[in-house]
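Structure first, commentary second.
With one protein chain held back, the other chains of the complex are shown just where they sit.
Letters A and B mark the chains as written, and numbering starts fresh at 1 in each.
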Amino acid sequence: MKLVAALVALLAVAAQAAAQNSTTPPPDILVSRHLAEAQGLDVGAVVRLATDAEGTRAREFRVAGIYEPTPDPAQLGVAPMGVRLHLPDLLELTRPVGVPAGAEYVASINVALEDPDEARAFARDVNARVPGVLARQAGEAAGSAGPFRVLERFHLAIAVVTIVAATVFLLALTIMLVDERRETVGVLRLIGLPARRVLVQILIEGLLVAAAGAAFGLVLALASEVLINTFFQWRYDTALVFVAITPDVAATCVAIAVPLGASATVVASWALLRRGGLRLARR
Amino acid sequence: MNALGFAWRSLVRQPARATLGVLGVAAVGALLLDMLMLSQGLIVSMQDLLDRGGWDVRVSAGELPRASGRMQNAGAAADEIARLPAVRSVLLVRFADARLERDGRRPLPVSFEGVAFYGDAGGTQPVNWLVLRGRDATGPGEVVVNEAIAETLGIEAGSQITLRASCVAEREALPPTRLRVTGVAEFPFEATSENTVGGSIEALARACGGNAGDDADLILVGAQDDPDVTVAAIGAILPGVYAATNADVVGRLQETGFTYFRQISTVLTTVTVSFAALLIAVLLTVSVNQRLGEVAALRALGFTRARVVKDVLSESALIVGAGGLLSLPLGLLLASGLDRILKDMPGIPASLHFFVFETQALVLHVALLAATALLAAAYPMRVVSRLPIAATLRNEVIG
Partner (left out) sequence: MTATPIIDARAVSRVFRMPAGPVTAVGAVSLQIQPGDHVAVRGPSGCGKSTLLHMLGCVETPTSGTLRFDGRDVSGLSDTARSLLRLRHVGFVFQRFFLLPMLTAGENVELPMSEAGLPKDQRTRRTRELLDYVGLAARADHRPSELSGGEMQRVAIARALANGPKLLLADEPTGELDEATGAQIAALLDRVNAAGTALVIVTHDPALADRARRVLTMRDGRVESERLR
């Protein structure tokens, strides 16, 4: 497929409205949607492909269909201009002059298994039986995952900073909100309720508010997910998913937000309860 | 007492919440500053990196930055380019994979950068690296190495190394070549974990067993005057290659590889400003609601609407101002940490920075924080300006 991409750069296009009248109809190819739009190609158009700008050994092919390329995050911002040929046609087109047929090679072979769970065992088997090849599970073979692991760490760092900022604000707010109920708390203490009892009450309230807040945050995140994906898919003309709120992500957010919210309330209240009931109740 | 003095007293009255508000703004402000630095950082850094090399135009087989393939007959092409009136100097660059032999241990994979100068340098021939120690490699048996190789192998100027290089696509089993290290150099475009050896094209050819061919990965050109004129002149004599000024290369990077960082910078800038405005608005609103009686009393005493509104705005300005000041050193510290994370990305030149501090970023940071202070105070200002004095005083007595 990388070779296909290289071919596109050297594509010499001669689009025709009707198929050529020849004894052997040209072989079929697929063109990417972006290429079709850029060159004004439709199904049935006949194009000429060559491996260099001079058009050396150019051959005619018929556009049998237009495909949507698999989105590649490593190619973000680059419109995928590609064609797909049958392997024999590709090998015939790209074979260097003087090299006999059968001496070509391919860069990689993708294998779909009946049972994907057997991928690791299958790869091990191939490596043992077929010398000169390297078989790997698809996930491990994604060499370009490196940059995305770095980006993952980058995103995590930003998330940490955001959580720290949010925690600080949350503490400030809960201190203010708890302070609003200072007199009530003071009266409760004066009539004999122990501090622990008041704290448990506050903790329950804090948990409820934090849970409601987390739920609202999730709804907001899901709405943002739709907006962000819609915008960037339009902006880059791609089917890539930029933001994905998975169940794991949602669970992690709730697991952080709820205890943080409840703890902030308890910490703010604890500071308040250290003062005497009389001091609290006094205006 | 003016509005700022009043606001200061209001904040100091509740030191815990004021401190937390300031710290929150500082954290958010730090992130905001970093995103502003990120939005142009890569571009500025790359531009600086390209310009620092002293070369104005880059010629390649394909369009940079994703050029693939080599330029054939590169020597002749470089020679033709060097003869153009718009050209000051030309450097042909060729890369090859090589392996450095190490006694008893696995060979160290390195990249061999061979260069050839075309033109009249009038003395020292320019190269594509900066010699840190020792001297540059001039002869066919001489090379310079980067710091990482020098440290790993424990070598310095005068040491000998043994290389096996391959200048063609297919694997070759070539005999080892001994080369003399004349110096340790810095290669501006090498990635963090890369090991690079530099020398003349002749040294590279020798390491490749005389099989280097006449192709090149890149031809660097120094323009006589306007780089765009140089690009046009090269295009006229060599239509099959791509010539780009440094600005063109940066422009292409902006559209492709760097676009993600600009987008995330915009998104996070928006998020942090909204977040800060929302939280400060809540802080101020709760604070104002707790003091409605005082505000009504001040209004009854003769404070105008404008005055009480100014008090709230001043409070917002103090929180955001203090937090904003604190966010500067925090932001720079955070930026250095985030920069270190992102520089782990494969293929990123070690000298490239994602976060670059510019005056423009600082000005924008201040402007956004000022807008945040204003936005955050909007609702609480409305509350105090529309406060019904008598009703509030009545409610305070009843409450």
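Please note the rule applied: a residue touches a chain if its C-beta (ideal position, glycine included) is under 8 Å from a C-beta of that chain, and two chains touch if they have at least 3 such contacts.
Keep in mind that this is a model prediction, so the values were computed, not measured.
K.L.:
For the chain that is not shown, enumerate the shown chains it touches in the whole assembly.
P.N.:
Result for the missing chain's touching partners among shown chains: B.
K.L.:
Which of B:12, B:132 or B:333 sits in contact with the chain that's absent?
P.N.:
From the options B:12, B:132 or B:333, the contact with the absent chain belongs to B:12.
K.L.:
Sort through B:213, B:235 or B:293 and give me the one touching the missing partner chain.
P.N.:
B:293
K.L.:
What is the set of chain B residues that contact the non-displayed chain in the whole complex?
P.N.:
Touching the missing chain: residues 1-2, 9-10, 12-13, 293-294, 296-307, 389-390, 393-394, 396-397.
Here, only the chains that are shown with their structure count from here on.
K.L.:
Rounded to a whole Å, what is the gap between the Cα centroids of chain A and chain B?
P.N.:
24
K.L.:
Looking at the complex, which residues from chain A come into contact with chain B?
P.N.:
6, 9, 53, 76-78, 146-147, 150-151, 153-154, 157-158, 161-162, 164-166, 168-169, 171-173, 175-177, 179-180, 228, 232, 235-236, 271
K.L.:
Touching residues of chain B toward chain A in the complex: what are they?
P.N.:
Chain B reaches chain A through residues 14, 16-17, 20-21, 23-24, 27-28, 30-31, 62, 66, 68-69, 240, 255-257, 259-260, 263, 267-268, 275, 279, 282-283, 286-287, 290, 334, 337-338, 341-342, 344-346.
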